[in-house]
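One chain of protein is taken out of this complex; the other chains stay put.
And then subunit A:
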């Protein structure tokens, strides 16, 4: 164990290795590490951002779903109302038609009755006149009698 030239040799070796390390070893590793660090940080950032986006989208989807459900319910309700209305209208129409028909029938019946009454009256009048002619056997002023009978008939 003598102190000798090895001391200086080691010093030179030290200097050379440090120079080499500074020049060729440190920069690429340091660079790679830092780039990767940034990449990972970016990745984490993007992941959290995506998560937030996903949450937002889900919220939006839920909102849309809720809205469409509401809309569907509204439409359904409207349709219901409309159908009810239509049924109601149809019923009304039917009733009105029925009433109208009944009224028609009634007026027709009335007309018939009136006509029958007229006819009856006329027949009664003619029969009365005939009967009277036969009874009297003489020609009376037909005109005068006719008036008489007509008057009688209207009173009938």
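What we mean here is this: a contact is a pair of C-beta atoms (placed from the backbone, for glycine too) under 8 Å apart; a residue touches a chain by one contact, two chains touch by 3 or more; residues count from 1.
Keep in mind that, in the parts below, contacts and distances are computed from a predicted model.
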Q. The chain dropped from view, which UniProt name applies: "Succinyl-CoA--3-ketoacid-CoA transferase", "ABC transporter permease", "3-isopropylmalate dehydratase large subunit" or "ATP synthase subunit a"?
A. "ATP synthase subunit a"
(Q) Looking at the full complex, which residue from A:32, A:120 or A:136 touches the chain that isn't shown here? (A) A:32
Q: Have a look at A:7, A:73 or A:103 and name the one touching the chain we're not showing.
A: A:7
**Q.** subunit A, residues in touch with the chain not shown (by the definition above)
**A.** 1-11, 13-18, 20-22, 24-33, 35-36, 39
